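What you see is the complex with one protein chain gone and the rest in place.
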Amino acid sequence: MKQKTMTSLIFVAPGKIELTQKPIPSPGPTDALIRITTTTICGTDVHILKGEYPVRPGLTIGHEPVGTIEELGSAVTGYQVGQRVIAGAITPCGQCHSCFEGHHSQCGGKPMGGWRFGNTIDGAQAEFLLVPNAMANLALVPDQLSDEEVLMCPDIISTGFSGAESAKIKIGDMVAIFAQGPIGLCATAGAKLSGASLIIAVDSIEKRLKIAREFGADVTINFKEKDPVSTIMELTHGRGVDVAIEALGTENTFQSCMRVLKPGGTLSSLGVYSNDIHVPVSAFYAGLGDQKIITTLCPGGKERMRRLMDVISHKRVTLKPLVTHRFKLDDIVEAYDLFANQRDGVLKVAITP
Amino acid sequence: MKQKTMTSLIFVAPGKIELTQKPIPSPGPTDALIRITTTTICGTDVHILKGEYPVRPGLTIGHEPVGTIEELGSAVTGYQVGQRVIAGAITPCGQCHSCFEGHHSQCGGKPMGGWRFGNTIDGAQAEFLLVPNAMANLALVPDQLSDEEVLMCPDIISTGFSGAESAKIKIGDMVAIFAQGPIGLCATAGAKLSGASLIIAVDSIEKRLKIAREFGADVTINFKEKDPVSTIMELTHGRGVDVAIEALGTENTFQSCMRVLKPGGTLSSLGVYSNDIHVPVSAFYAGLGDQKIITTLCPGGKERMRRLMDVISHKRVTLKPLVTHRFKLDDIVEAYDLFANQRDGVLKVAITP
Amino acid sequence: MKQKTMTSLIFVAPGKIELTQKPIPSPGPTDALIRITTTTICGTDVHILKGEYPVRPGLTIGHEPVGTIEELGSAVTGYQVGQRVIAGAITPCGQCHSCFEGHHSQCGGKPMGGWRFGNTIDGAQAEFLLVPNAMANLALVPDQLSDEEVLMCPDIISTGFSGAESAKIKIGDMVAIFAQGPIGLCATAGAKLSGASLIIAVDSIEKRLKIAREFGADVTINFKEKDPVSTIMELTHGRGVDVAIEALGTENTFQSCMRVLKPGGTLSSLGVYSNDIHVPVSAFYAGLGDQKIITTLCPGGKERMRRLMDVISHKRVTLKPLVTHRFKLDDIVEAYDLFANQRDGVLKVAITP
Partner (left out) sequence: MKQKTMTSLIFVAPGKIELTQKPIPSPGPTDALIRITTTTICGTDVHILKGEYPVRPGLTIGHEPVGTIEELGSAVTGYQVGQRVIAGAITPCGQCHSCFEGHHSQCGGKPMGGWRFGNTIDGAQAEFLLVPNAMANLALVPDQLSDEEVLMCPDIISTGFSGAESAKIKIGDMVAIFAQGPIGLCATAGAKLSGASLIIAVDSIEKRLKIAREFGADVTINFKEKDPVSTIMELTHGRGVDVAIEALGTENTFQSCMRVLKPGGTLSSLGVYSNDIHVPVSAFYAGLGDQKIITTLCPGGKERMRRLMDVISHKRVTLKPLVTHRFKLDDIVEAYDLFANQRDGVLKVAITP
């Protein structure tokens, strides 16, 4: 008998998530149903768990799917059941006004409108996942890549790299990245890939700084030992960096980014902010410093996924060190506990149904 | 006998400026000495007068020169004494690291480093003016243009247009401009020149809103009568504008710009801020709205001046309405009093020695 | 009884087109069926008629539709039967790799892949038209605009403006446009909208040059009376233009564009070339002139159409003079005869079923 329900991790109330059974959904004409083979937990999911980012109770969370096509909508062409695929955390339709303007992450003209999985529709921490606009979002995984090798593409790599891309890092740029969690580490890798000649990574966890150096940082600063702003100004001989990437989402790191930026520099912000930000007029050079502040939400869509997997296939980056722990879907609540409390040197966990 | 001293308006102390006599300077090898024929007063000069922007006592202020070449430095080629010229408010050297990166206004790698006149060296509210890096900065005025027709090029037009240019306004963009002083009016004209299809100008002075409509605004909003944020959201059918231009320098207008911006939109900031800015996390879409915030300091250099004068020669904009009052240099203190207090419908004053 | 067949203009063989009856098609899940209210003939259609651009015999030609929604595919949401719409000549899917890269006109990764109407699927010179990927392509026509006012949006305006846009015309640029047919005239209008300070239009038909001046040209050159290359070099004081737009598709105009380009300038090519092009090494500055040559195929998609109609709504351009003749669909063969032979001062014809 065909399986009719699936295990899903749902948000119940602030501080509470739980595994439950839900009916396996049927794809509409432009959807696809994916059987999840590997997924992971994101820092944003922890915000959801804590109630800091509101979603409706009962929603399945998670937005980083690797899986196989289980069923295709009637209007979906060009794919076959059984193919191994990923979809981005952001699933743009490709057809609305915002998508045509290139603002795919703001799909539908709504802020963050392209972020659907685990936000406005059921997400990936389940046995099955309904992917909207399947033709825009399903990207075939090359045979030579394992699930874990592509697991970071839907969000972590796409977001991290975009920090470098949105800042238009050029060959010979000096770049500082504040925070070296998974996103920050990928921003470091993205800066390296973009030709930065001096990459400075800031964090307080030595293990992360070590990976930062493996991912491309020339210099790492443990902010518990040294003041990052003055250290960066020294390292750049008082010049400041061309690009500062914020990869945490706090006022403090945002301000530090501003303070290390050269006149004419770019602040590329990736963090998810929970609170207002105070911009000091001095760091803002009274509005006369020809500065740019650019925020980016994880680029999605199948072409983005194809490119990121191609970068991995050709070994431009090796991101395996990011997966530090592995759990079964049935044990995901335990995985959240480990991940949310950053115990045991965890960076990313792989979850398999 | 050759004139040896010149009348100059100097900053004395906060709240106090005065006319004095200074020796006429001699040009160094790469300088030029200009005999001022027309100049004007800028809002920034009023900040200086009030002590809100600090300069050293005794400095001649003013940064908007029209004049004739009186004497050329020994290494200056390609110009002749007697030619009518302007120089931008910003006088980049063209040869430092920042200039080669295209950040001419941040010349020398220092914030606002390209702004020298009336800031770090003697300025234009005098009978004569020493122009540094003359070959980079002297722009010949076409015969058919009067002094008053080009008087706005050194700062007002260059700054105002740059609000549209830095935002990369495209054909069919919707644009809102907050504040319609001289800079804001020129930003409105710049938005029109850049192909914006809907231009919304905000101010509280009806006379300025009237000029805004002449300069290209489709809709004007008197913020004393209507809330600009909700009105703009209605006018754009809830979409928000592609570009919001801040042309005042206050937290309030900055925040309003953020609140009318579509996801993926650009805030182009021209104002000179005296205080810190509070960025509300809601208007910042938690850092996930693919927004850009770009600040611009008045582009300078002779090519910029040439282009702006060409725009005027070909009647793409008519900026004569901006000059509302005329004074002799000897009466400039009186002109400041009128201008600083915005009496008598003043927009810009022309000062002639 | 419901109408089952429709009048359609089909390509039969080189030199031969004819009106025929075809079954009215049924929309697939993502299509829409449009009842054509106004359409037109493009220069490209004449190439098809002459056999210079090959299409399969029996194909309905035409790619510039204005109409009303007759029927919507089962998966199409956000539209209602009876709404008045246009669709671009190019109908990108928005969901393929090329579309996600922003190359919508090369949809599917095939050269010109986005051009379907009257090229790879039945076109608009018929009573009804099937629009693929309806959600990506149907753009609602504002009530205040007539069919004729928006008739140029699907191709002529979109292509013409793109000549200016692809060249990234900046405020103060000098621009030359070679050929002032409908596309060239719209390129002239696009250059004006983009802030060019000097616009030079070249053609040999005085009536077209007159419209060019109305659309924004500062200077027009009748190439039968004056050599355009030397005249343009004089007009720019030997400097050359920042941007040269090719709007015909011949080697001669292409070479002329190269010869009037300043070092560092951009050649923006809109023409459809039937033959190879010889690039003289002298005009190419031996490959060392920092030149750009950019080709553009008519941008499509509903957001593009929305923007162009917004430009028209706000009277940034008045393109009514382009429609010089009107025909019934039943008389379209006659209209082709007039248009292909450029008789009677024809610019564009409006065709109504």
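Should a chain be cited, it is by its letter among A, B and C, assigned in written order, with residues numbered from 1 in that chain.
The rule is simple: a contact is a pair of C-beta atoms (placed from the backbone, for glycine too) under 8 Å apart; a residue touches a chain by one contact, two chains touch by 3 or more.
All values reported here derive from a predicted model rather than from experimental measurement.
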Determine which of the presented chains are touched by the chain that is not presented, and list them.
A, B, C
Given C:P65, C:G271, C:G301 or C:P353, the one touching the chain that is not displayed:
C:G271
Could you tell which one of B:V46, B:I121 or B:M135 touches the chain left off the display?
B:M135
In the complete assembly, which of C:P14, C:G109 or C:G345 touches the absent chain?
C:G109
Hey, which subunit B residues sit against the chain that's not shown?
28-30, 74-75, 93-97, 99-102, 104, 133, 135-136, 301-304, 306
Logged for subunit C, residues touching the omitted partner chain are 53, 98, 101-103, 105-106, 109-113, 115, 239, 246, 249, 262-264, 269-281, 284-297
Which positions on subunit A touch the chain that was left off?
161, 164-165, 170-172, 174, 190, 193-195, 197-198, 218, 306-308, 310-311, 313-314, 316
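The working rule: only the chains that are shown with their structure count from here on.
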Between subunit A and subunit B, two copies of one chain sequence, what rotation angle (nearest 5 degrees) aligns their Cα atoms?
180
Subunit A and subunit C have mean C-alpha positions lying a whole-number Å distance apart equal to 40
Sequence positions of subunit A contacting 2 or more other chains:
101-102
